[in-house]
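Complex shown without one protein chain; remaining protein chains in place.
In this document, chain identifiers A, B and C correspond to the written order of the chains, with residue numbering beginning at 1 in each.
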Amino acid sequence: MNLEKIHLLETELENLEKAVKMRRKLIEKKTKKVLKNVPFKNFPYEDIYKRCCENVIGYIQIPLGLAGPLLINEKEYYLPMSTTEGTLVASVSRGSKAISLSGGCKTNIINDGMTRAPVLTCKDLQEAILIKDYCIKNFDKIKDIFESTSLYAKLLKIKSTIIGKHIYLRFKSFTGDAMGMNMVGKATQKVLQSLLEIFPQTKLISLSGNMCTDKKATAINFIEGRGKSVVSECIIKEEIVKSVLRTTPEKLIYLNYVKNFIGSSASISIGGNNAHAANIVSAIFLACGQDIAQCVESSHCMTLFEWHENKKDLYMSVTMPCLEVGTIGGGTHLPAQSAMLDLLNIKGSCEIPGENAKQLAIVICSAVLAGELSLMAALSTNELIDSHMKLNRKNKE
Amino acid sequence: MNLEKIHLLETELENLEKAVKMRRKLIEKKTKKVLKNVPFKNFPYEDIYKRCCENVIGYIQIPLGLAGPLLINEKEYYLPMSTTEGTLVASVSRGSKAISLSGGCKTNIINDGMTRAPVLTCKDLQEAILIKDYCIKNFDKIKDIFESTSLYAKLLKIKSTIIGKHIYLRFKSFTGDAMGMNMVGKATQKVLQSLLEIFPQTKLISLSGNMCTDKKATAINFIEGRGKSVVSECIIKEEIVKSVLRTTPEKLIYLNYVKNFIGSSASISIGGNNAHAANIVSAIFLACGQDIAQCVESSHCMTLFEWHENKKDLYMSVTMPCLEVGTIGGGTHLPAQSAMLDLLNIKGSCEIPGENAKQLAIVICSAVLAGELSLMAALSTNELIDSHMKLNRKNKE
Amino acid sequence: MNLEKIHLLETELENLEKAVKMRRKLIEKKTKKVLKNVPFKNFPYEDIYKRCCENVIGYIQIPLGLAGPLLINEKEYYLPMSTTEGTLVASVSRGSKAISLSGGCKTNIINDGMTRAPVLTCKDLQEAILIKDYCIKNFDKIKDIFESTSLYAKLLKIKSTIIGKHIYLRFKSFTGDAMGMNMVGKATQKVLQSLLEIFPQTKLISLSGNMCTDKKATAINFIEGRGKSVVSECIIKEEIVKSVLRTTPEKLIYLNYVKNFIGSSASISIGGNNAHAANIVSAIFLACGQDIAQCVESSHCMTLFEWHENKKDLYMSVTMPCLEVGTIGGGTHLPAQSAMLDLLNIKGSCEIPGENAKQLAIVICSAVLAGELSLMAALSTNELIDSHMKLNRKNKE
Partner (left out) sequence: MNLEKIHLLETELENLEKAVKMRRKLIEKKTKKVLKNVPFKNFPYEDIYKRCCENVIGYIQIPLGLAGPLLINEKEYYLPMSTTEGTLVASVSRGSKAISLSGGCKTNIINDGMTRAPVLTCKDLQEAILIKDYCIKNFDKIKDIFESTSLYAKLLKIKSTIIGKHIYLRFKSFTGDAMGMNMVGKATQKVLQSLLEIFPQTKLISLSGNMCTDKKATAINFIEGRGKSVVSECIIKEEIVKSVLRTTPEKLIYLNYVKNFIGSSASISIGGNNAHAANIVSAIFLACGQDIAQCVESSHCMTLFEWHENKKDLYMSVTMPCLEVGTIGGGTHLPAQSAMLDLLNIKGSCEIPGENAKQLAIVICSAVLAGELSLMAALSTNELIDSHMKLNRKNKE
């Protein structure tokens, strides 16, 4: 068989697992490598064919652990995390314990909407201004066109940015329980068709002009929000900081200021005022079938440690302005991933559209709260170095 | 059994798979959920125990496909990608075809070094300046201490940043075939012990002061590099742009300028001058056992499309300043992941230390080149919309 | 006389110029320095007393030149520039000539509003959300309170940003012909008084929480606009590019891409996609009595050079999203500054409030267009080096 055609095996063999087997053989022959350690059995290929991956030769396995339980808005959750970073699950569990013992965390969604921003090049500035004005004056009409493409989409806002004769239209939409990129893309295309008929001299340059912004670190996402914007907060009692986390509120507050604010500001960061939010986001994204490339901006996070108003306990919060998550689509239907969404009671579409996806965002944000607390505690003590230093000083005396 | 203790099951049962089974039962009982769809058999738990994950209940599966082949520095590679984003593998394959037909891409590492930046708080500015000067004058001595902790570490640079009375010391080190965070962390600790003895009034606030910077989007990584800094470039013949990619060099060049430069600049971005580098980086990271949370900065990428000097063909390049990769450690030893490194001929440590990790960076960067080319081509044509518009105009006539 | 009291001389002497003279003497005595070269006569001290400067000892002089004329929206303007940077006025004149010979530039205001963003710290996240919702639901009521403090203020928008339990409220207002910081500050205070009565547990931390953002480089200004957002564009005929600017459209377009886009992106910039906008902005700011410290963000500018659609001439534009200007207040009433506003026909308040300030923004933006064109042309030719290289090669032959 011609290797040029190995992507057509599924069509030719009419059996998906057989196609995978045949492809492995062909690759083995061609590369003189052995693929026997790549697992491929017991996998629902029908669920990914023409949907999730092409030229499949099997699957990878990543360990799945449960952190927690964590008390979020007065309910207990086990947190599914898929990772190869040792101690990560244990660390989130420690943070969860400290939070839960203090009464749990409170959390809420403060913004919700997926975005897509096509770019159009106009005849001149004047035409760009006409398009901007048109979008303001005809918002309801555009909204109708936009929403005609889907049962769930609700157009919330069009933010126009004019640069010379180019105009970037950032469409923001509610997308139910889907992460929503496809939904918004399709709806945006429909709107563009209508716009281009009204402004025939204008050219569509791209369905995405990078002001959306998908899978890159940009200020516009942090400032305007993308996906879910979530905050989670808690108050940790001083004695629990000491007993569970082996540090003090004072140490944590100072560390947060020196590391997550001075350090992150001096390195010039977008969304980087945190210790390791990306670790927790990526582990839950994997476990719950999310689009892992969206970790780039979904892990933007601002972590605060302050004195509680009693000047004794610790106030802590994490703010995540662009968590892009869904409970349908992507890899959410794969066996383990689907089971993990079920474990969180948010599998598939919710009767009240969007509530499952929001709940996933809330769980991730709260898990980040726990992860930040635990790592910051560990860093604040510098145990390894401190003990060495003490020993050394003693020896000198 | 007490749920509080479920993380201790491995110790108590002395059989790793049994511990996983017991944990699943306990969780099922507690949560009243069924975990039978979470696979757990046929997995080398001994390889991840006390190393990659805690509180394990099984593993997740992610489809593994092969893109390519892609001609990189005159050698052909199949590109392992683990993803649930449909068409991604196919798209990279299309880009690979266009590149390979044009003679392949050339690529090179232009910088190599992992970093860790502890923060120290001094008595005052004067002491911070003394530490900075000390590190300059005693670089060789510090280098000896640093390198005494590992066979592979080679200290390359200490970049000192003074902010008020705080000093951030960014240690940069060669780390062989390991991604190197642990290696550099351990070596940095050793240096800090020595420094703190010389400057007893100075306090170590944190082993990481966020100027490293790990798993966040920061300018310092983009400007100074972290991990491997790689460039990959190619020249695509005009006829191949037309036949394989169904677009023109002119369209691609203009699109790149409007989207990846004007659009990304207007959204204020760090490392976001690209179309979808994060998709390719995360898929190969997963397939090759890399630390997926490092996608945040490993996907920083600047994509260029220009006229080749003959004003006819297309010149293209991608520049990735902070690709953090290794061929040992992390998840590189898991079955499929290890097989994929083997497929690329870069499994484990190289005889010439560091060459395998460099090669992995080169392959990823070149795969990004292919992925950028293919998606940009698709965006430049707006096929769906264009065909609709043509039809519509015809109907009107 | 006690030097501690030298700031009270105006009160004590009841003659402003005498106070200045006395202060000079006291300072000369104290410092043993001679101030005779500091001019102080012929200055309207009554216009600056208790208004522009304290502890006055005279004034500085900065040369004032006129660049242009420049054809803006079909009217000719001489551009007042106060600077000590040699060739700057000449360079803007050259750019103006090339633009005017090509038919002039077109320009327009695309956004107009001054901002102030106080920060409040709430009891908890929930209260912050209540305040955000209150501002949305009671916008009209807040608008009434806001506008009750001034004849000109028109509240346009309140953008709420919640970070943990902190809320930043960015008030955006039309401010007539004033730059408007004071107007918006006063109005914001009034609104805050009302808000704090409704939310008595909330604390006002600061009238400015740095999301305004005044006199700093921030993405929020670039993305959301502050003051006037202006675009100016022109088409320069190929023969004029060659004859007046001694370069070619092709060279300019490539230079702009390599310098203002690749270079600025690689240095990670906010608003820095230009060659030297700050030079022109600061020179006109000085000449027209603007707040010179606001140059920081008023000089944010994105400069585009592209092929005109005929693929022969040059299309050029500059986009300036946060030009903060006014024709009343600040130093606009000083003798030369006032005369320069008069020269531009925009002195003081316009009958249609705000039109003078808008016109000033339009003139500055168009002057930047001319300045960018001329410097880019000079850079594109590298005359000094090129001629040396030619000579050198000839000698070798």
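In this text, contacts are C-beta pairs under 8 Å (C-beta built on N, C-alpha and C of every residue); 3 or more make two chains touch, one makes a residue touch a chain.
As the structure is a computational prediction, the values presented were derived from the model and not from experiment.
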item	value
Contact with the hidden chain (one of C:D214, C:E233 or C:E372)	C:D214
On subunit C, residues whose C-beta touches the chain left out of the figure	3, 7, 23, 27, 31, 33-35, 37-39, 42-43, 48, 50-67, 69, 78, 81-90, 93, 117, 119, 121, 161, 163, 166, 168, 189, 192-193, 196-197, 204-211, 213-221, 254-255, 258-260, 262-264, 266-272, 274-279, 281-283, 286-287, 289, 291-296, 299-300, 330-331, 334-340, 342-343, 379-380, 382, 384-385, 388-389, 392
Residue ranges of subunit B at the interface with the undisplayed chain	106-108, 110, 124-126, 129, 132, 161-165, 219-220, 222-224, 231, 233, 268, 302, 304, 315, 317-319
Interface residues of subunit A (partner: the chain not displayed)	219, 222-223, 257, 261-262, 264-270, 273, 302, 304, 306
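Keep in mind that, in the parts below, only the chains that are shown with their structure count from here on.
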item	value
Homomeric contact subunit B-subunit C: same or different residue positions, threshold half	same
Angle of rotation relating subunit A to subunit C [CA atoms, steps of 5 degrees]	180
CA centroid of subunit A to CA centroid of subunit B, Å	17
Distance between chain centroids, defined by C-alpha means - subunit B, subunit C (Å)	41
Subunit B, residues touching no fewer than two other chains	219, 262, 264, 266-270
